[in-house]
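Before I ask anything, here is the structure I am working with.
Left out: one protein chain. Kept in place: all the others.
After this line comes chain A, so read on.
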Amino acid sequence: MTVSAAGGAPAPARRERLNPLTRLAAAGSTAVITTAAASWPLSVAVIAACLGLSVAGGNARRVVPAAAAVMVPLGLSLLALHGLFFPEGRTLLAAWGPARITAEGLDFAGQRILQLAAVVVALLLFSFSVSVPDLVAAMSARGVQGRFAFVLASTLTLLPAIGLRARRIRQAQEARGLVISRSLVSRIAAFRLQAIPLVLALIEDAGTRAAALEARGLSSPGPRTSYREVPDSIAQRTVRAILVLAALAAVVLRVVQAASGA
């Protein structure tokens, strides 16, 4: 599971100076502008640039499999869907029963796949290169609820732990004689035997955690002091503002264009 590797990414010291919000703004505006532009040369360029950055940043080993896990099924599904069945297509390349391979369908599928791949790679590059504690600290410093930060950080740390726990429960049930055969009934019974202990343990744990958080003043009002210094500078703030404005401009331009064209 690619998921378990996220979070504690040891980023090189050089990139550590980048504020996590700057990275978020860069990834987000890249995704928005690529979608708005809808041109395949730009999509290819974005994919190449992101892959280059991830190789340079040393996290290509995690970004590429995660992106492939998302894009391969989606891409195959889109290719089969639009490549074989595109009633609006005019240029017939081949026909086989009800399936008609049209140039328009393949073009549509290809463009969509490239565009989505660019967005996916850009956002994954962000999530695998950002340091989650820094992101959380930067968000709380800007008035984002500490609660959102808790949910984000807690999920990222819980995921690998719960995967391990689910495996232990399966082993324990197998030691007690659980055999998972191919039949549906047996699978459902096995699911029940594993899911119930898992859910029960998780809810019990959550109760304990709630008490601990409450004791540390999670719901009490007032300002919080963060011990974590997140690097930021005027230049980065300017870059962030420009990126957000550029993304907004791209959206507005595209919508106006579509409205006047229609």
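The rule is short, and it goes like this: a contact is a pair of C-beta atoms (placed from the backbone, for glycine too) under 8 Å apart; a residue touches a chain by one contact, two chains touch by 3 or more; residues count from 1.
Just so we're on the same page, contacts and distances are computed from a predicted model.
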Hey, which one's the missing chain according to UniProt: "Energy-coupling factor transport system substrate-specific component", "Chromate transporter", "Succinate--CoA ligase [ADP-forming] subunit alpha" or "Ferritin-like domain-containing protein"? "Energy-coupling factor transport system substrate-specific component"
Please identify which residue in A:L78, A:A138 or A:L243 touches the non-displayed chain. A:L78
Please pick, from A:L21, A:I101, A:V120 or A:A138, the residue that touches the omitted chain in the full complex. A:V120
Which listed residue, A:A137, A:L178 or A:L213, touches the chain dropped from view? A:L213
Residue-wise, where is chain A in contact with the chain that is not depicted? 1-3, 6, 31-32, 35-38, 66, 69-70, 73-74, 76-78, 80-82, 84-88, 98-99, 104, 108-109, 111-112, 115-116, 119-120, 123-124, 127, 145, 147-148, 150-152, 154-156, 158-159, 162-163, 166, 191-192, 194-196, 198-200, 202-211, 213-215, 217-221, 251, 254-255, 257-259, 262
